[in-house]
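Other chains dropped; remaining ones untouched in position.
A and B label the chains in the order they appear, each numbered from 1.
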């Protein structure tokens, strides 16, 4: 499934440091741990004690964008940093975050994970008032909303100590969607998370300063101690005095994106107190209980489905085997095989291990099915390698509704589960049997009572604005 | 002198194409011909028949920024392009032009050669009205002024066919300084030159379309036919219907920057009808008449002073010799010699030819003296190579006043001619005699009655705004 989802979804990772020496280096290692959340572009903005901002950003992996030379141009003890998944919005380098804005009242930098659902409305509103944009990113919108806040008659009064706090709260009340935003000024780091709690953001402590990160694995990597998650609707201001917290909205839910548990996050991260690997393994156990099968071996589709496959194996007693291998050196500089070579049998990314699957009844565990083409290909690989039966078990419900909190380009037509019944899909991917995890199992795997399951259920926690019509 | 001036001055080159196939390739060759005007960064924006903009920009020479791959991503028959001299404004890539702006009423791109004198005032005006800036470039200011024009109550009415014409004329009336601006929309190329005529801009015709360029050498390079210069204060709109011309101001002079003739422009360019090489050669002839000397050979400082040196040689009958050699492969990737190596005699850029100057009385011709350090170094080089006398003749008057139409960082302290008399300067650079071209000679070299000679005379054609106080 991995590939399908990669093509339609945009996830990003944000990372911030306040008041810790070597903020740029720490950001580099932090971004590295978040690399799985975005492999298309990366950037770091630092600010030093004199209020001087410095920035390095570029397209490519963290190790491609940064080198000893350009990293050494970043100085100061505060920084924000970003990895981006896809080229959504286009525009190349202009859309690479963090953004840096110059203003006679003080420069500031900004980066963001998530997706706004009313960005078209906001853009129109701002352009009508004279704004012009150099990118197509939601992040630039927020900067304009913040700077134009005084022209709006809302009730967010200026805080003399944190002059951006009022404008930021005003701006956040105008936007709708999923986000984790970081704003860096020479004096403070502003950290905010949407009021629905759709995107993860965690806070840690390190050497007397603070660190924020989309996932806890980055805190662990740099040796920071986890403090707590940033709360839905919270605006956290970190400055020399410490932490200051307030809310931008009274609304408050924990509709964490279920796909973070299912696919996006790194297995060693904890999201809202639940370890991702543990969640996935539990989902595999529940999956077996819901849809058992007689088979010789359990095989997971690497890498995101391995935990669920282990859970299925342990619950069922069917041995877990490494029947599929992922070639891990594939990156953006990899030369894709031509159609001609692919047809002649050149297989990259995934291969089935003949010696292991030959003559076996296989349970193949995957985290999800989006378009179905990948599943079909893997079933075929397993059969060609000699599997006598292939039973597919998916550790999440059918993905049948577009997500507007990641990338808004997905349509119902692209989602195979909105087009076919499970039986039809089973036939299409060529499996002997096919079962999905139930919605109930999704919640139970993490003992959660709230989740965003919009892509499975069609229940969107927010208004959808101009996406609304796409629903029909 | 070359090096001195390089350090304090910022010149740029602009190039535009409308309605000619392969606009991107033509821009590449055009920028190449303008490379001497800016070696720090380059960029091209194209727009195709569907209104899609594409852009490539980067730091470095034209041959470093563009390659077959990225050039092939630029499609369409219209383009604007830019080479930039120095990193004035800092900010690296963010300041590299052309800029590209997204707007629901239509995207547009913009680039610019010159310098505004009231940019601080304009920036403050715009930020107070909600604008925020991602660069420190004058070009971004113009974009904001254009987009905010409706909020100003001026008398520039909308032109339904060229919707940007009114806003552009409104914006141009708010800025003061030297400029040649290009604005590209999907339908038209807007071309404008400041009302003082400080910066050159020429118009040509090619294969049924139009080309504009800071210098005519770029027209020649791509095989375009020169039509005429863009007039001071003119706003030229080029669209599918052809050329449309109007003025943004009734003020109208031809205060062409004298340094364009003396130093900036390529010798094969014609500026306002006068060939640059011919101008320089004539200035050398006048220089001899004004300050003759008995000597064995005439030596010009390469490359910009060679024409003047030839004129001096022909008028005087003293043979012109290649007594100084410039190493032409020096670029930004060149590793500068350490102080230690320089002291041990490693000489890059310029060397004197011992066999030629040994035992000779030398007239050394240079185009100008800014800080005096380069002249002193060259005189020393010539003496070390055995010259018995070194008489320095400068093909322009003493450079004694800062220029605010290039880079505004120059101060009186940096300009040696504002500190020392000609006699003192002669002693400082170690010459046997020193003479400068007269102001009269400057005008006569080109048979001109108007020129901007602010850097020589202190007579600035514009108000200076916040630079005013620096004059005292």
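Just so we're on the same page, a contact is a pair of C-beta atoms (placed from the backbone, for glycine too) under 8 Å apart; a residue touches a chain by one contact, two chains touch by 3 or more.
Here the structure is a predicted model, which means the values were calculated and not measured.
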Legend entry - Number of identical chains forming the whole complex, with 2 shown: 4
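Note that in this section only the chains that are shown with their structure count from here on.
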Inset, instruction - Write the angle of the rotation needed to overlay subunit A on subunit B, where the fit uses Cα atoms and the result is rounded to the nearest 5°. - result: 180
Legend entry - Distance from the mean Cα position of subunit B to that of subunit A, given in whole angstrom: 48
Legend entry - Touching residues on subunit B, where the partner in the complex is subunit A: 55, 91-94, 99-105, 123-124, 127, 129-136, 143-144, 147-148, 150-151
